[in-house]
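Mind looking over this structure? Questions follow.
Note that one protein chain is taken out, while the other chains of the complex remain in position.
Order of writing sets the chain letters: A and B. Residues in each chain are counted from 1.
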Amino acid sequence: MKRFVDLAQLPRDEVLALLELARRLESHPEPQALAGKILGLVFFNPSLRTLASCQTAMLRLGGGSFVINPGQGSWQLETRDGVVMDGAAAEHVREALPVLASYCDALGIRAFAAGRDLAHDLAETTFGTMAALIDKPLINLESAANHPCQALADWKTLDDLAVPRTARFVLSWAWHPRALPLAVPAAALHMAALRGMEVIVLRPEGFALPPAIMERARQAAAAAGGSIRETSERASALKGADVLYVKEWGATACYGDNAADARLRAPLTDWCVREDWFAAAAAGCRVMHCLPVRRNTAISDAVLDGPRSAVQLEARNRLPTQMAVLHQLLRTPP
Amino acid sequence: MKRFVDLAQLPRDEVLALLELARRLESHPEPQALAGKILGLVFFNPSLRTLASCQTAMLRLGGGSFVINPGQGSWQLETRDGVVMDGAAAEHVREALPVLASYCDALGIRAFAAGRDLAHDLAETTFGTMAALIDKPLINLESAANHPCQALADWKTLDDLAVPRTARFVLSWAWHPRALPLAVPAAALHMAALRGMEVIVLRPEGFALPPAIMERARQAAAAAGGSIRETSERASALKGADVLYVKEWGATACYGDNAADARLRAPLTDWCVREDWFAAAAAGCRVMHCLPVRRNTAISDAVLDGPRSAVQLEARNRLPTQMAVLHQLLRTPP
Partner (left out) sequence: MKRFVDLAQLPRDEVLALLELARRLESHPEPQALAGKILGLVFFNPSLRTLASCQTAMLRLGGGSFVINPGQGSWQLETRDGVVMDGAAAEHVREALPVLASYCDALGIRAFAAGRDLAHDLAETTFGTMAALIDKPLINLESAANHPCQALADWKTLDDLAVPRTARFVLSWAWHPRALPLAVPAAALHMAALRGMEVIVLRPEGFALPPAIMERARQAAAAAGGSIRETSERASALKGADVLYVKEWGATACYGDNAADARLRAPLTDWCVREDWFAAAAAGCRVMHCLPVRRNTAISDAVLDGPRSAVQLEARNRLPTQMAVLHQLLRTPP
């Protein structure tokens, strides 16, 4: 494995091997596995778990890291090609990224969706431009439409909770004050599809996931023996659900139009996950969320603090899975 | 010792042992004592000495650290319980902190007083909420009403300067353009009380330290054979003083009311410590301040640059005392 940028680009065996490695590193630490190795981290957007788990993953394996926040202590970076750079950005990623890559052994990059042009974001134009500039192992720390590190931690969480491979996995939209990117819902959907689950996407009208994302997931589901369907009917979707994976995202019916998005979401504040959502769910149905989550906006206190919640386990699993990815990318065989 | 959050919570013997350990680490470095250990640092507020001394303390003992600044590169965090989170904060400490604690071996948190409600701040409501979420060794890097790391460094400074245990320690208010928290004056007062000193709190009318802080210090002083009194008379307070500990803080008579505080402090610009303050002090009376200090506002250039000043020694002592605290919390016996 040279890059970890999209779970869909890896053979299923490699994903399973990463999960196996993550489990092994939990029980058998390798405090010198990456001695002398350096991970460069470039965050165009805020981070808590990704930042902390990447830095601690390197430390737990004997390596080190550095962090660049473009626009905060470092130059604001341009990502578009061919631009006359007379605006706010002092530097282009074409200069910045190959240099940073030359200093380290692997580079991780976070660059959220611009949220203006759906085709641009789905094509991963920005992340793809950057990835093409880097000749070192690369990790996608969340791009416009993907978050493979989160997806890997989510998969491990399902395994840790002994959720059967063929269980019913409901990916539900939840309310948020403004439009958020599609990266996590797309990644979670694909992960569940790859795992072979019975997947239901539950979202209000106007918030359907883009056809390209759905189609790609359908193919993965078909190959893994699972299924994908979508609905806006909450009761039917949640009936018999084994896992409710909650996520906020923007209206795809009017992508990039904040005013229209605000109008669409205004009446949807009841899409805050409360205990009564689970009336017809399977006994022991678990709730997942990648975090950060707004309490009593997307999910109620009672659900987050109750026994259904797997959000802590998901977040904690970011560390062993990040360690597995870095180990796989950087470990020099002895 | 599992937590270092308040000097008053530790038996006096443990405090003395930390001071002894700090001295030992100065003369006998242990560059591998914390090999493989990770300290997570969460700063809700700015820092210079605490940030740098924590990071270097881990490095000097063979460990590592990471830093999270909520709202600056990381999500803004909510600390209140039961809130509908539709404002600026994207995440709650209930989610964020247990996760960060799971990645590291000890967590340090800085969260200044909100400065609106005295009872809330004195009760350490915010820090207490966060501390209750963490099942790892925890260090208070300055909370609403406490700064035990500073207090420990101050104690070591008094020892290094051979200031007798029973010497006269004057804690004096000083001028500042706006209200500052009570954490350092409370911590310095308690430290001097625990040390058994003859403590005088010198402050203008309206700036008395809260009764709860005074009472707690009086009990510690009584147990250690020292004493506490307070006054607004500068000349009498400074007569025979062996140490002048200078600190700026907000008016407690109108806590949380910035306009009233500004009116109260406006005529007090002569509370800038100048050489003539020491006319009747003991020969060799030293000046202490936790830093940062505003020159010629709280303390004059002449005093800060003169032979009385112990501010550099105090600040330098942050490193060995921080090393002692971390060593005590994290060292696995061989």
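Before moving on, here are some points about what is shown:
One rule holds for everything that comes next: contacts are C-beta pairs under 8 Å (C-beta built on N, C-alpha and C of every residue); 3 or more make two chains touch, one makes a residue touch a chain.
Owing to the predicted nature of the structure, the values given are computational and were not obtained by experimental measurement.
Across B:A145, B:L304 or B:L329, the residue that sits in touch with the chain not pictured is B:L304.
Screening A:M85, A:A132 or A:A235 for touch with the missing chain picks out A:M85.
Mapped onto chain B, contacts with the missing chain fall at residues 31, 43, 46-49, 51-53, 55-56, 59-60, 64, 69, 72, 177, 291-297, 301, 304-305, 311-312, 315-316, 318-319. Where chain A meets the missing chain, the touching residues are 36, 38, 40, 64, 66, 68, 70, 72-75, 78, 81-86, 89-92, 94-96, 98-100, 102-104.
In this text, only the chains that are shown with their structure count from here on.
One inter-chain figure worth recording: chain A and chain B are separated by 40 Å, centre to centre, where each centre is the mean of the chain's CA atoms.
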